[in-house]
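What follows is a structure written as structure tokens; I'll ask about it next.
Just one protein chain is left out here, and the rest sit where they should.
Just so it is clear, A, B and C label the chains in written order, and each chain counts residues from 1 on its own.
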Amino acid sequence: MSSVLVTYYSRTGNTKEMAEHVAKGAEQAGGDVKLASVDRVDASELAGYDAIIVGSPTYYGSMAAEVKELIDKSVQLHGKLTDRVGAAFASSAHVGGGNETTALDLIHAFLIHGMVVPGIHDGDHYGPVSVGEPDSRVRKQCEQLGDRVVELAAKLAQ
Amino acid sequence: MSSVLVTYYSRTGNTKEMAEHVAKGAEQAGGDVKLASVDRVDASELAGYDAIIVGSPTYYGSMAAEVKELIDKSVQLHGKLTDRVGAAFASSAHVGGGNETTALDLIHAFLIHGMVVPGIHDGDHYGPVSVGEPDSRVRKQCEQLGDRVVELAAKLAQ
Amino acid sequence: MSSVLVTYYSRTGNTKEMAEHVAKGAEQAGGDVKLASVDRVDASELAGYDAIIVGSPTYYGSMAAEVKELIDKSVQLHGKLTDRVGAAFASSAHVGGGNETTALDLIHAFLIHGMVVPGIHDGDHYGPVSVGEPDSRVRKQCEQLGDRVVELAAKLAQ
Partner (left out) sequence: MSSVLVTYYSRTGNTKEMAEHVAKGAEQAGGDVKLASVDRVDASELAGYDAIIVGSPTYYGSMAAEVKELIDKSVQLHGKLTDRVGAAFASSAHVGGGNETTALDLIHAFLIHGMVVPGIHDGDHYGPVSVGEPDSRVRKQCEQLGDRVVELAAKLAQ
């Protein structure tokens, strides 16, 4: 059973709602899921998960400072997250408003940790992005992301 | 009067339509505009414009190889495009499908040429992106981009 | 006379040293320069400058959370920084260690603010990057960046 952390920062509730759907998808795929906002996650605990999925609103084309703070603090674990699965999701106010670059910034952080990042061939390719409130398309993509990450984590844990 | 090249690659016609609206906006702002598909632009002529606006469909997260070929050939002018204005636009099949990274790849090329790139605070931030056929929102953004580029080129030519 | 803010975050002193050289270049070009670490800059004052140059160490492929916090708070000025000049610089521990993506994340923020970003055709293209302590190459590039930004700001202020 793969352990998965789904963590997010949310002011409007959009990213939180996305996180809930990601967590739902991960649970349905058999994952042991912890869902928590970033302020309730201590960087030291990150090595305790097989997979880490992080969501952020888009603030000026990248993740919220609150999320970046957690990422920065994760340096204490550098080298200990190798081969864990990393994935991202993002919300934004507008199409073309920086949601892709936000998801990618999270992916960059995962790659730098030596984590393994799965792509998505039939959806938002760098991770689900919601323009405004998550609609049925976004909710479905979030669930699929949770599912995909759990499957990949299971393979890597073999 | 600023001279502006609007060039694009288009298979479905979506990027071409965006280009036409960019050209329209640039003309309405007083620009002397050439609109041409990339196969009809010779890299050697790029230094003849005050501003260069390039549009591409999104293929696997970056510009079409046909557009990249023009960019690659522009190396013959390296150093001669400094302080010219560069801007980008992109079409894609899906939200989150790589349109931002496509526009940004074009912007990277402009920056490497020492060109000057204007941002957009009230629209698609890295350049207009159309998901599928350009709708009225996209058409308006394309016209605004043409306008913004001509205004900036005029200031830089002073 | 163009007013320029050079702001940075630095733990090791490398990014601070880069900032000092950027400031020196901007002053030599005739700029009215304020040099300050990000914790001494209030977001509300950003609109008081013709140009803003931001430097950050590379933490997991993007700017330090402390820098991002200032960027996030700048939303209070959204729309008021249009046509100001923005530029970036970054330090990192390693080549290929995320310094380009750090500089680009800052550039993304400037573009989203509608600012104008100059490229560099004969140096580190997205902004000076130092791998470890700034050497003479980096120091020269930092001075050139300050110079280039002041010149561009002067043109835009006409």
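The working rule: contacts are C-beta pairs under 8 Å (C-beta built on N, C-alpha and C of every residue); 3 or more make two chains touch, one makes a residue touch a chain.
The structure displayed is predicted, hence computed values, not measured ones.
Engineer: Out of A:24, A:68, A:113 or A:139, point to the residue that touches the absent chain in the complete complex.
Structural biologist: From the options A:24, A:68, A:113 or A:139, the contact with the absent chain belongs to A:113.
Engineer: In the whole complex, not just what's shown, which of B:55, B:98 or B:127 touches the removed chain?
Structural biologist: If we include the chain that is not displayed, B:98 is the one touching it.
Engineer: What is the set of chain A residues that contact the non-displayed chain in the whole complex?
Structural biologist: Chain A touches the missing chain through residues 78-79, 81-83, 86, 104, 107-108, 110-122, 125-126, 152, 155-156, 158.
Engineer: Residues of chain C in contact with the chain that isn't shown?
Structural biologist: 61, 94-101, 103-104, 123-129, 131
Engineer: Just checking the interface: what residues of chain B touch the absent partner chain?
Structural biologist: Residues touching the hidden chain, for chain B, are 59-65, 68-69, 71-72, 74-75, 97-98, 101, 105, 108-109, 111-113.
In the analysis below, only the chains that are shown with their structure count from here on.
Engineer: If you average the CA atoms of chain A and of chain B, how far apart do the two points sit, in angstrom?
Structural biologist: 32
Engineer: How many angstrom lie between the centres of chain A and chain C, each centre taken as the mean Cα position?
Structural biologist: Whole-Å distance between the two chain centres: 29.
Engineer: Centroid of chain B to centroid of chain C, CA atoms only: how many Å?
Structural biologist: Spacing between the chain centres: roughly 25 Å.
Engineer: Quick check on chain C: which residues sit in contact with 2+ other chains?
Structural biologist: 108, 111-113
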